[in-house]
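Shown here: the complex without one of its protein chains, the others still in place.
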Amino acid sequence: MSINTFGRLLRFTTWGESHGPALGAVVDGCPPGLELSEAAIQPFLDARRPGQSKFTTQRQEPDTVRILSGVFEGRTTGTPISLMIENVDQRSKDYSEVAKAYRPGHADYAYDAKYGFRDYRGGGRSSARETAARVAAGAVARLVIPEVAILGYVSEIGGDAIDPANFNADEIARNPFFCPDAAAAIRWEKIVDDARLAGSSVGGVVECLAIGVPAGWGAPLYGKLDADLAAGMMGINAVKGVEIGDGFAAARLTGEGNADPMRPGNDGPVFTANHAGGIAGGISTGQPVKVRVAFKPTSSILTPVETIDRDGQAAEIRTKGRHDPCVGIRGVPVVEAMMALVLADHKLLHRGQCG
Amino acid sequence: MSINTFGRLLRFTTWGESHGPALGAVVDGCPPGLELSEAAIQPFLDARRPGQSKFTTQRQEPDTVRILSGVFEGRTTGTPISLMIENVDQRSKDYSEVAKAYRPGHADYAYDAKYGFRDYRGGGRSSARETAARVAAGAVARLVIPEVAILGYVSEIGGDAIDPANFNADEIARNPFFCPDAAAAIRWEKIVDDARLAGSSVGGVVECLAIGVPAGWGAPLYGKLDADLAAGMMGINAVKGVEIGDGFAAARLTGEGNADPMRPGNDGPVFTANHAGGIAGGISTGQPVKVRVAFKPTSSILTPVETIDRDGQAAEIRTKGRHDPCVGIRGVPVVEAMMALVLADHKLLHRGQCG
Amino acid sequence: MSINTFGRLLRFTTWGESHGPALGAVVDGCPPGLELSEAAIQPFLDARRPGQSKFTTQRQEPDTVRILSGVFEGRTTGTPISLMIENVDQRSKDYSEVAKAYRPGHADYAYDAKYGFRDYRGGGRSSARETAARVAAGAVARLVIPEVAILGYVSEIGGDAIDPANFNADEIARNPFFCPDAAAAIRWEKIVDDARLAGSSVGGVVECLAIGVPAGWGAPLYGKLDADLAAGMMGINAVKGVEIGDGFAAARLTGEGNADPMRPGNDGPVFTANHAGGIAGGISTGQPVKVRVAFKPTSSILTPVETIDRDGQAAEIRTKGRHDPCVGIRGVPVVEAMMALVLADHKLLHRGQCG
Partner (left out) sequence: MSINTFGRLLRFTTWGESHGPALGAVVDGCPPGLELSEAAIQPFLDARRPGQSKFTTQRQEPDTVRILSGVFEGRTTGTPISLMIENVDQRSKDYSEVAKAYRPGHADYAYDAKYGFRDYRGGGRSSARETAARVAAGAVARLVIPEVAILGYVSEIGGDAIDPANFNADEIARNPFFCPDAAAAIRWEKIVDDARLAGSSVGGVVECLAIGVPAGWGAPLYGKLDADLAAGMMGINAVKGVEIGDGFAAARLTGEGNADPMRPGNDGPVFTANHAGGIAGGISTGQPVKVRVAFKPTSSILTPVETIDRDGQAAEIRTKGRHDPCVGIRGVPVVEAMMALVLADHKLLHRGQCG
């Protein structure tokens, strides 16, 4: 089934294809009275915008957002907020090859198996352009949780990880990789550029911290804060893994090594570690919420790959066109948006049940 | 908010605490006419049952399931199936220490922060006993997808992984660890027993394959097959990470290395690799669906850990009582159950939209 | 599809058949810390209980409720509350006739058309016994809205309506009809008894007021307070019509006649009329919320009715057994329960969005 709505109380629904006239999101359930204008959303779209360096796709999209409803005299009314972004640079191109043969690693074959046909222009609905709608929706969600600071960054590209000792949040905005380690950013230039020049691609890992989440958001089961984060992150294009806190590394620890001891503090407990990533039993603990997200290398590469065509015959395909050599980079604003959307939803849910 | 329902068309709702009279699940949306009896559910509960070896908790629970509704003359009626498991071995014990101080790593502090108080007996609602209800619900879900074979196993304990070259599915039932590598199973005996004797605990990784899933189940966005699996798995007690296919390892590959080329086959395409874990763009590809799940070491350890009490005062706590030295082991039937529940739901969803 | 869950934040899921071992409800999303015991639920079940006068079915059911989860030391924990009611008086009887032929007006034919077969014993899942689970769930919902007083009563039986001039809330508990008009109650004795003796049945109308609902609960569209009430009431067995405020009578008024003018009051506006039934634009106005619900006469009658059997052959059926000559009477506690459940849900929803 097609399921394009995410969230429980604060919900958003996205629509639009890579090569249609526009794409957008409808954000529903937003509290009333919050100051909102297009100017509050645009910077987040700009951060995700393609074509800003040679390390991302050269598609040129202004990604200008319009608010079509739900705001009156500069404030949210509590009714649905319709956000629209027009597609501008749908370069006319020959799609006959993609229309006929399935690009391995892409959703082409799975779409045809499900729906019987597909909009093959630029990936159609499975294009990463859809994430612009999430970023716009996420900008609204941020207004719901002013107490929370969200910090996303790339921690690994092509297997080359940052050195935690070099972590400097101020660096993130200073390089085209959202990299908090100045030395790693320099190394990554070569990694990504080499991939780009070779018509290849590399994967990456995005980390995201949410600082200021109070203890008590979430739920004990199913709609757990970590389960909803996992769903939100795994639902981003190209994501193949999600970790909360230490994630898989926790599976290699002992109970003693994984403990997050508490001491009395002035403002609730002081934790001496945060292996749990700020979530215990599905509920926030008051520590920073930490998520790690694995992005695969984009499947659009120039090297020919064996495939089949729509008639089931053997074929070979190489994906020309404009692509991100590392989709994880532009994944940072998307991961931040999903973090904001999940947290804002759980803030409202908690308030609904517990007052 | 409390959210104890999972699924969209095939939904289940669980209830019950560790030390209440019973726990259970209501499975709704099940197709009619499927043969169902308690005997079809019990083996899965037996696989999860505690107290079967020295490597799991010594709590003795028969975990006998009763079907209270939704079955008539041995077949599902299409109406809700109520499953109940009585708690038998709620050993009377002194909970005053746990009631007063928060066990680090457990949900104790987060619960109190959310709800103002908690049922502290054996973890209350956050006890892993809740997973018995999922396993029972999962047994019903399996009936909905007879075309799918689900194979779960432990692939790593305490940082010691199986050797893929030794993989033998027949081994899984031959050792108390659901381990497909006979040599690893022998090593794990010592690892787990050492942890048990030391009052410590170790983490583990569970892998699960679903073989026979046809291409086309899932959705392009949000309600993606992988996003729903991520939510389902991350919602299991003690889970901190979820991977689909190669997961984080994919983030270290190039586009060429991560490709899953296709060749013509007799029955749809033949894939020459499965880095994607059987899911592309949120939709199944016809390959085996593969999930990896990281279980942290249980936080119940005999070593005293620094904590605070309900009054915010410094305290120290050690968790006596009956615990699993490695909760990942008994996680295997739970992971399998969640796999079955997600897949069965998506089978019905796909049929609903696409006929 | 089978959909046995109702509500958005405060949700309940019911299960069970007329002749199964038990039936029940799982109430999820309830705020924590509310005092709850079986004694708080039982009076509402007793009000709905069959066999209390000759005017209702003679099935004898104690309808004793057990709380299986979600309550600790006498207070709700915020986790799911499992309520179970055992079936006691499933009289062994010959169902071969009902199994073979469809009772007109009942769900028999529609069930078979949908599911291919059905549990025919006492109506199975479509038995009005299911409403016991709603009444139990409704008793929990009442705890969430202590500011609201709910008053349900029968206003019409067999076409004979109460005289509003005779309305006396104290009368409701003094007669077996939940009738607020002492004179009408006397007339109804004959109407219902005549129907009973003739093996016939009569319809009725239940009205329900909720006093104390503050202005602001509800939503402008789709999840409107009146739309949710309409769904909740129309979902009760035998209900064929729902009105808010003046309902169909409003369609015969002019704009002037239907106006609900406001004057300044000490505590918000004073309304000089309540044609709207306390709801404008889907949102409560602070006036009493008023719903009217039409119950058809039960289709179980002794007069033979033309029908077909499972093989499509002509047949005739008369429904022996124990039946309510006027199902509307015992509908009063059910309507009250649904009112409480909808209002409690919207209280939490409003708090979630608007704080």
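Letters A, B and C mark the chains in the order given here, with residues in each chain numbered from 1 onward.
Please note the rule applied: contacts are C-beta pairs under 8 Å (C-beta built on N, C-alpha and C of every residue); 3 or more make two chains touch, one makes a residue touch a chain.
Nothing here was measured: the structure is a model prediction, and the numbers come from that model.
A.B. asks: Among the chains included here, which ones are touched by the excluded chain in the whole complex?
C.D. replies: It touches the following shown chains in the full complex: A, B, C.
A.B. asks: Among A:T13, A:N237 or A:Q353, exactly one should touch the missing chain; which is it?
C.D. replies: A:T13
A.B. asks: Among the options A:Q42, A:S69 or A:Q90, which residue touches the chain absent from this view?
C.D. replies: The missing chain is touched by A:S69.
A.B. asks: With the full complex in mind, choose from C:D28, C:E156, C:E171 or C:E336 the residue touching the hidden chain.
C.D. replies: In the full complex, the listed residue that touches the missing chain is C:E156.
A.B. asks: With respect to the chain omitted from the figure, which of C:L34, C:V98, C:A184 or C:V205 is a touching residue?
C.D. replies: Checking the options C:L34, C:V98, C:A184 or C:V205, the one contacting the hidden chain is C:V205.
A.B. asks: Determine and list the chain C residues touching the chain excluded from the picture.
C.D. replies: 1-6, 8, 14, 102, 104-107, 109-111, 113-116, 125-126, 130, 156, 158-159, 195, 200-205, 214-224, 226-235, 237, 240-248, 250-264, 268-269, 272, 275-277, 279-286, 292, 294-301, 303, 305-308, 312-314, 328, 349-350, 352-354
A.B. asks: Please give every residue of chain A in contact with the chain that is not shown.
C.D. replies: 1-5, 9, 11, 13-17, 20-24, 26, 28-30, 32-33, 66, 68-70, 72, 75, 77-82, 114-119, 124-125, 352
A.B. asks: On chain B, what residues meet the omitted chain?
C.D. replies: Spelled out for chain B, the touching residues are 9, 29-32, 78-79, 220, 348-349, 351-355.
Simple rule for what comes next: only the chains that are shown with their structure count from here on.
A.B. asks: Using mean Cα positions as chain centres, tell me which chain lies farthest from chain C.
C.D. replies: It is A whose centre lies farthest from that of chain C.
A.B. asks: Between what two chains do the most C-beta pairs come into contact?
C.D. replies: A-B
A.B. asks: Could you work out the angle of the rotation that brings the CA atoms of chain B onto the matching CA atoms of chain C, rounded to the nearest 5 degrees?
C.D. replies: A turn of 180 degrees brings the C-alpha atoms of chain B onto chain C.
A.B. asks: Using the average of all C-alpha atoms in each chain as its centre, how far is it in Å between chain B and chain C?
C.D. replies: The separation of the two C-alpha centroids amounts to 39 Å.
A.B. asks: Can you check how far apart chain A and chain B are, centre to centre, with Cα atoms defining each centre and the answer in Å?
C.D. replies: Taking the mean C-alpha position of each chain, the two centres sit 26 Å apart.
A.B. asks: Quick one: which residues in chain C touch 2 or more of the other chains?
C.D. replies: In chain C, 9, 29-30, 32, 78-79, 352 touch at least two other chains.
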